[in-house]
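Only one protein chain is missing from this complex, and each of the others stays in its spot.
The block that comes next holds chain A.
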Amino acid sequence: MAGIEVTSLHKRYPDGTVAVEHVDLSIGDGELFVMLGPSGCGKTTTLRAMAGLERQTSGDIRIGTTLVNDLAPAERDIAMVFQFYALYPHLRTRDNLAFPLRAEGLPEKEVRERVAEASRMMQLDPLLDRRPHRLSGGEQQRVALARALVRRPRAFLMDEPLTNLDAELRADTRTEIKHLQAELGTTMVYVTHDQVEAMSLGHRIAILNKGRVEQVGTPLEVYDRPASLFCASFIGSPPMNLIPVELAEHGLRGAGGLVLAPPPGLPRDRALVAGVRPEALEVTAPGADATVPARVVSAEALGDEIIYVVDHGGATDVRVRMPPTARFETDAHVGLRHSGATPPVYDTTTEELVA
């Protein structure tokens, strides 16, 4: 087992596309580390560089204490799970699992033991004599996971392994991966564009955008204090409300006189935007304490909660998360107030967190 250090990684393809601009990551030993970002942000390229499937243009990658820049994928002692499973179509499950071990040249007795062990862990015993085309998507992905397990690698690299599964199976397999990683204690780097997956799996999350790391932090850190406007709009569903504010005497003032608690140390002379989570706002009866007048534009009843889209005279409408007991009609006149803690505030030009 080992941590992974990525220093000043840069990847430029021969056709001129820059997939990774500059990435520094320090992944701890035994950590479940998630790289999250929209497609084209460089997360998969970074992972493939760790695996040795892409050669970086510049920068260093260390697995444990070994500098692996010049090592072939097989020499890096890692295992990778792919989005399309990549099970060898002509081999039965049993031989698919044994394949990397035989390629390594292990004695057949140990191969059999390890295959049996992995098969037990992933509950594959009934599937051992089938070929991939006779397995469902979920079964194929379990075999792919088991094939990564048998190698007992120093680190697992997961490239969007759940993307091709349906929603229910995805949730189950997600739990399974989390348990597996906890049980084995092996370092795991997990790439996804699904924020729910990232939040529920990761010990820490790195948010990537345009080939750069925007933020690294625990799921809660990333949720509570997004480091940039990009992170603020990427994490959370519905996303953070970005409310243009100005520094007033009693705090931050948004459109219509909406008052937000100001974080300390705000610069005075810059255009600011406050990031307010939908659950940090509250829709009330009109005229209630500390509210600004507003109008309900639409309501999405989701059962366990209602998302109100509210117009309070600002440039954009805000979204408010309310319990299902709070009922307001569309077009109703209501009050809006901020009820959460001090929101993170961003500079609109640098798009970075200022306080």
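One rule holds for everything that comes next: a residue touches a chain if its C-beta (ideal position, glycine included) is under 8 Å from a C-beta of that chain, and two chains touch if they have at least 3 such contacts; residues count from 1.
We adopt the following convention: contacts and distances are computed from a predicted model.
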Chain excluded from display, named as in UniProt, from "NADH-quinone oxidoreductase subunit K", "BtrH N-terminal domain-containing protein", "Fumarate reductase iron-sulfur subunit" or "Multiple sugar transport system permease protein": "Multiple sugar transport system permease protein"
Full-complex contact with the absent chain, from A:Pro73, A:Pro244, A:Pro286 or A:Gly313: A:Pro73
Candidate in contact with the missing chain, chosen from A:Pro14, A:Gly303 or A:Pro323: A:Pro14
Omitted-chain contact residue, chosen from A:Tyr85, A:Phe230, A:Tyr308 or A:Phe328: A:Tyr85
Interface with the undisplayed chain - residues on chain A: 13-17, 48, 51-53, 72-74, 78-80, 82-86, 88-90, 99-100, 103-104
